[in-house]
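Just one protein chain is left out here, and the rest sit where they should.
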Amino acid sequence: MSVSRAQGFDITHKRKLNIAALAVHGMMILSALVAVLVTVGIVFSLAFEAWLFFEKVSFWDFLFGTNWSPQTALRADQVGASGSFGAIPLITGTLLISFIAMAIATPIGLASAIYLAEYAQKQTRDVVKPLLEVLAGIPTVVYGFFAALTLAPFIRMTGEGAGLEVASESALAAGVAMGIMIVPLISSLSDDVINSVPQSLRDASLGMGATHSETIRKVILPAALPGIAGSLLLATSTAIGETMIVVMAAGLAANMTLNPLDSVTTITVQIVVLLTGDQEFDSAKTLSAFALGLLLFFATLALNVTALKIVKRFREQYD
Amino acid sequence: MTDSFTQHSPHLANRHAAEIRFQWAGRVAIFLALAFLFVMIGSIFYKGTGAFWRTYVALDIDLSKDAIDPQDLAGASYGGLVKKALKAKFPDVKARRDRRKLYGLVSSDAAFALRKWAEENPAELGGVRKFWFVASDDVDVLRKGGIDVEGKESDRRVSDKELKWVATLAAEGRIEQRFNWAFFTSGDSREPELAGILSALVGSAWSLLVCFFLSFPVGIMAAIYLEEFSKKGWWSDLLEVNINNLAAVPSIVFGLLGLAIFLNTFGLPRSSPLVGGMVLALMTLPTIIIAARAALRAVPPSIREAALGIGASPLQSTFHHVLPLAMPGMLTGAIVGMARALGETAPLLMIGMVAFIADVPQSILEPATALPVQIFLWADSPERAFLEKASAAIIVLLFFLVVMNLIAIVLRRRMEQRF
Partner (left out) sequence: MAYALEKSDAAQLGPSEAVASDPALISAVDVDVFYGEKQALKGISLDVPEHRVTSLIGPSGCGKTTFLRCLNRMNDLIDVCRVEGEIKIAGQNIYAPEVDVVSLRAQVGMVFQKPNPFPKSIFENVAYGPRIHGLASKKSDLQGTVEASLKRAGLWEEVSDRLDHPATALSGGQQQRLCIARAIAVEPKVILMDEPCSALDPIATAHIEELIDELRQKFTIIIVTHSMQQAARVSQHTAFFHMGVLVEHGKTEQIFTTPNDERTESYITGRIG
């Protein structure tokens, strides 16, 4: 039997230039590049404007100055014409409100996550989890509205009833609203993390007669700690960068205080105040907003990178 | 250790008590979070539903030839006619200050409404006719029970005299609440009783349109590249880390980027939905990429193998077979991203979409505002009647968010059934 000729069986590669395919490939790569360009754009535009600012105001005065009053004078010879740009009061204000928010959100978020992951019946989970997600879906302007118009007066009334002096735009009101806003962030991430702790560890602990809560506190939580820490860092970063709640519910005066009943201002509030309304483009006042933006960007970036790294390492450990 | 399994030593009792306490801590936490949710939503509905109704006052207007000359409709003093009708109703109000208050019972819109009616119905002029006019915001708030009438006169925006007038009108059946269609059909106004959300809604719609048409194609292309074509290595790692971090960058930073690049460098029109949409698109992009990648990953590899097995190129396999299957998942992600963008306020403040906009924007280049920004502006206003509007606008915003999320949930359900 002779071997028939492989007619039409041509498997050698024909290098035909397929323009359409190349174009699609190019577009895909460009699209992926956009994501990188955005980051680069953020860093460069903020850094450029901030650089212009630091030509007018010294970097050290900005970072370590304790007086923030950016109003530039109408006339050049007025007192304090240059304004002063010490960011410390803004940083302490931001940290105070974020701290209040975390102090509210950490226990509530963690306890909810533990209850939902370890105790709740399926039906309860199916109802409560989406409801908690609703908290995350509500726009922050709504939280701000509620904090400014309902929560703040309520806190003020209660505080004054107890003989305390409460500012009408207290850090507490903004912090509480922000805290509730980040509860779902903590609870859903922690829930995931707790669920990924292997069942064998639960069995080991329960099998030697530990109660469920002992198992959770002494075995599951320590094992889940890195993941939980990551979720807390992400939540902190969200709190620091949150804008609308503080714009609506926190104050404008740059007070340096740790009293939650006082009024403080934050980095994001000042950015909004400096950049809304009429502005001249190269005044120190306007440029300072970009310096604050740069500060905010790097602070949240550091938190996010750390958090994502911790969570990733945690996931790998139990995969 | 004892032989008994039932013995309740004090130590064991303590441990069980701790167990119960621990479980209760969880229940209390969930209760607190949900209670806050319900109180917040409840209070907003409680405050806001009133804005869907508004108060009207009926006045008898003299339409005789002396008052309005049918030959010269533009020459008539419609405002004067409304004032005359009020004066006729309360003839014993003499002092100028009181008169001014009396005229303030109806909205400044009354004269325009009357004129519009006269121009549309010239044949019906003559005689005296009863007209329903929009009441002023103070009367509106008063009728909705927003003013403490028992309190000291100096503490409230409505004086005792005004209270008496309103009471008289109400007794004669000249005050009514009607559904406030104008809230949905008009733009912002300095007068709370005339303000509506249409201009803000249209501004939001334009911005979201721009946002969708920029972020969806780019996001999907980027996701396909990362999931199906890019080789594992430093480059894909960099993209991955970069996208994850971008998803967590505060939204206001995107606003700063838009201000510095789109407005100051490219000179695009300030306050326009175009720039607003571009900023929102950058913000939404990571969300869409992450969701689209998950959707691609959910497509079983067997589909790819089947396509490649019959000689399709990787590009054909992806676009003909994988992409259609992943589409519902990608759309779900896009809708969730759009819902987030719809509620976003801070970056829009940065690019100037915060101005007073009464007219409905006709294109993506005209100055506009957006629904959440409108809420922010009204919430900031000192007049009480605007707070009601802000609450009502929040209700509308939440309605849209619920609808969008429901669509996303339905899409996701259908997709889960498929695989």
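Should a chain be cited, it is by its letter among A and B, assigned in written order, with residues numbered from 1 in that chain.
The rule is simple: contacts are C-beta pairs under 8 Å (C-beta built on N, C-alpha and C of every residue); 3 or more make two chains touch, one makes a residue touch a chain.
Nothing here was measured: the structure is a model prediction, and the numbers come from that model.
Chemist: Hey, which of A:26, A:130, A:153 or A:198 is the one touching the hidden chain?
Modeler: Counting the whole complex, the residue in contact with the absent chain is A:198.
Chemist: Among B:15, B:87, B:101 or B:384, which residue is in contact with the omitted chain in the full complex?
Modeler: Candidates B:15, B:87, B:101 or B:384; residue touching the omitted chain: B:15.
Chemist: Would you mind spotting which of A:124, A:211 or A:306 touches the chain that isn't drawn?
Modeler: Looking across A:124, A:211 or A:306, the contact with the absent chain belongs to A:211.
Chemist: Extract the touching residues of subunit A with respect to the undisplayed chain.
Modeler: 198, 200-211, 214, 218-219, 222-223
Chemist: Contacts of subunit B with the missing chain: which residues?
Modeler: Subunit B touches the missing chain through residues 1, 3-8, 11-12, 15-16.
Simple rule for what comes next: only the chains that are shown with their structure count from here on.
Chemist: Between subunit A and subunit B, tell me the centre distance in angstrom, where each centre is the average of that chain's C-alpha atoms.
Modeler: 23
Chemist: Considering only the defined contacts, which subunit B positions touch subunit A in the complex?
Modeler: Touching subunit A from subunit B are residues 15-16, 18-19, 22-23, 25-30, 32-34, 36-37, 40, 43-44, 217-222, 224-226, 229-230, 238-239, 241-246, 248-254, 256-257, 259-261, 264-265, 282, 285-286, 289, 313, 315, 319, 339-340, 342-346, 349-350, 352, 354, 372, 375-376, 379-380, 387, 390-391, 394, 397-398, 401, 405.
Chemist: If we count contacts the way the header does, which residues on subunit A are in touch with subunit B in the complex?
Modeler: On the subunit A side, the touching residues are 21, 24-25, 27-32, 34-36, 38-39, 41-42, 45-46, 48-49, 107-112, 114-116, 119, 128, 131-132, 134-135, 137-146, 148-150, 180, 183-184, 187, 211-214, 216-217, 234, 237-238, 240-244, 247-248, 268, 271-272, 275-276, 281, 289-290, 293, 296-297, 300-301, 304-305, 308.
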